[in-house]
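Sharing a structure here in structure tokens format.
Subset of chains shown; positions unchanged.
Should a chain be cited, it is by its letter among A and B, assigned in written order, with residues numbered from 1 in that chain.
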Amino acid sequence: MLTHLLTTNELKVEEIYQILSDARKFSEGMKWQPAKQVFTANLFFEPSTRTKSSFDMAERKLGLEVIPFEVLTSSVQKGETLYDTVKTLESIGVNAIVIRHQQDRYFDELVGKVNIPIINGGDGCGHHPTQSLLDLMTIYQEFGRFSGLNIAIIGDIRHSRVARSNADVLTRLGAEVIFSGPEEWFDNQSLSLSKFRPIDQAIKEADVVMLLRVQHERHQQKGSFTAHDYHKQYGLTIEREKLMKPEAIIMHPAPVNRNVEIADSLVECKRSRIFKQMENGVYVRMAALKRALENLEGGNNNETAYSKRLLHSI
Amino acid sequence: MLTHLLTTNELKVEEIYQILSDARKFSEGMKWQPAKQVFTANLFFEPSTRTKSSFDMAERKLGLEVIPFEVLTSSVQKGETLYDTVKTLESIGVNAIVIRHQQDRYFDELVGKVNIPIINGGDGCGHHPTQSLLDLMTIYQEFGRFSGLNIAIIGDIRHSRVARSNADVLTRLGAEVIFSGPEEWFDNQSLSLSKFRPIDQAIKEADVVMLLRVQHERHQQKGSFTAHDYHKQYGLTIEREKLMKPEAIIMHPAPVNRNVEIADSLVECKRSRIFKQMENGVYVRMAALKRALENLEGGNNNETAYSKRLLHSI
């Protein structure tokens, strides 16, 4: 039975807390490494600095070997399907695979057919579970709880993998999630309109102001806003920051469009946890990889049943 | 004296068996590592998933360090020649180099002038020795012999590096090689026409049905076949598979064009060794690298005579 990590929706609450607990331990210096050589590959079909580098870092901190893969110079250029690419890497001995792909739920064509765990690094406009988990870690680090917190998710909600995943999981963990931003970007199919708030109210009430990136590259047509207009109407301006509660924090999945979603000078202000989120991303991904690898039981032809020989140490 | 691996034609029969023997031992868990840090580089001037990842895996399993090289971001973009690129890597301390290049016999301008062993990862429409060797390993694993076997190589023979290499080496090892596929793609200069068979007869008589990839990217003009027509006339259809001998196996160098060379549902059928070939590719490449490295004798300025200090262990 493979332990994929595909969406946060399918994680039980105790699994979430287990990952967060391991991530915290990794942040405090816990060492965990497989007892033998373990191979991973990071398949990124969309540009990424943060997520890809973060997985690369997590893998190396766990002592894993990373088989390089670049879409631009792979057989994907000869028309090879995702399924055949993954089966190839499985056949040559890769033990776990991280995938970011532009297609929503790309993993549906893989699960049940491949014999190595898949960690979803982002699917289309769908899910991005390790981003959600690092957001959770950052919030928990700050407040020591989720229940009773008011989380405002603000911005390009329809195109955001993060909005959907986070809204669901934070609600399950006891937080109150509200949304703000341009109403025409609000996805009323999956999110209740009753949760929508005007921007100033959202910012005033929130313990966590979670800004979303304006995903220029996902908008089918040119947006209806100039950067300046967006910032003025929906961004965290220097004025709006002053409305925030004393202990409230600012989060953003990055890359940030400075002076669009957030004023330049606020990116590294005292309230901002934007770079802390990136740091936490490494620990969360270490925990996700550990979870995938320690549950491996002879799924891979080449490397059967090695999970029993994995070493734990603190 | 450097031990390049350029074509199977120049390998003596005992050298082939030595590589296959080492590859088998690696598949059974043999460990072999150089006693000191050894550096390799994989120069792929054409897209590849299988071959490049397989070398990357083999190198890491042998504990070698891999210096990254991407053509798109290298000085090849400033017009640097292959010779100067290889000399550069030699100068900075790379001990062995894997090259795939679009030019037939690209290695002719290197051999005798560079001081590190070259392993050919594919040259133009020429050779692909590690693919041949992994095909041999897969056949030998199945039948325990080559003599008396009937091998049918089917498809785009003129553009295939594999067809040429395999036909030669399998014949030398005692197998009977026949060809099938579109007659206009048959290369009557280097291959005897007497070996050509109609597709149904070839499939009926073969112990090994070795399908070749339709190399869209190498055809100078648009092929004369639709995918559907090719499949019906020359592909391994579901009907043709039923003509195969009971113990006969299916091979394909991949990437597969599903429903062109072979019916989708046959790619992973019981007879198929297509993914087994990929697995074997890693072991064969480990053996090829071991062969290149253990014969190094002071060829590299930086790392002289370290081959004597190489450790063998099983």
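The criterion applied here is as follows: a residue touches a chain if its C-beta (ideal position, glycine included) is under 8 Å from a C-beta of that chain, and two chains touch if they have at least 3 such contacts.
Here the structure is a predicted model, which is why all the values come from computation and not from measurement.
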Given 2 chains in view, how many copies does the entire assembly contain?
3
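The rule we apply is simple: only the chains that are shown with their structure count from here on.
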Subunit A to subunit B, mean C-alpha position gap in Å, rounds to 39
Under the definition above, what is the set of subunit A residues touching subunit B in their complex?
37, 39, 41, 65, 67-70, 72-81, 84-85, 87-94, 301-302
Quick one: in the complex, what on subunit B touches subunit A?
44, 47-50, 52-54, 56-57, 60-61, 66, 68, 70-72, 216-217, 254-258, 275-276, 278-279, 281-282
